[in-house]
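For this view, one protein chain was removed and the others were kept in their places.
Take a look at chain A:
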């Protein structure tokens, strides 16, 4: 299983480590050519404006859209979720525009309001998931095909739409690998099909 982690900026190293611990062949992608022949893509946390801009300038937008259309799984965390969204509140620029959600950037406040919390994510089993929210976005509205995986105080913070997966928080920072495993399972299904 070969997974490309968008490595233009942000916490890509942590995603690569998590995926490798689960036995996947995770590689860094900074240009379109590095997205060839991979089974899935991860867009890490970072600054969404910087990641979106660098993905555009280095022609990575269309290849990722094509992979999503081919049924390959795409996983965005925090900034990655913003990059995936079709609508960003208060902004005209969208990046990949793949997921039928409206995101609200920095919706929990500035850095001093950033926090850790244990989340219930029924799709991952009974044990709570340690989630760290850093200047995090939340999802203000979802389309009909979007499945809500988790909420925190009534705000949607984890979603899935078919082969697309997104979280407001950073599973790459807390060592709990269940979401990465969940994503790799999607990649396995996609390869099998």
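Keep in mind that, in the parts below, a contact is a pair of C-beta atoms (placed from the backbone, for glycine too) under 8 Å apart; a residue touches a chain by one contact, two chains touch by 3 or more; residues count from 1.
Quick note on the criterion: contacts and distances are computed from a predicted model.
Taken from the listed names "ABC transporter permease", "Sulfate adenylyltransferase subunit 2", "tRNA modification GTPase MnmE" or "Pyridoxal 5'-phosphate synthase subunit PdxS", the protein name that UniProt assigns to the chain not shown is "Pyridoxal 5'-phosphate synthase subunit PdxS". Considering the whole complex, the residue from A:116, A:147 or A:189 that touches the absent chain is A:116.
Check A:30, A:65 or A:188 against the missing chain and you find that the one touching it is A:30.
Even with one chain removed from view, chain A keeps its contact list with that chain: residues 7-14, 30, 45-47, 49-50, 53-54, 57, 78-79, 105-106, 109-118, 132-135, 170, 173-174.
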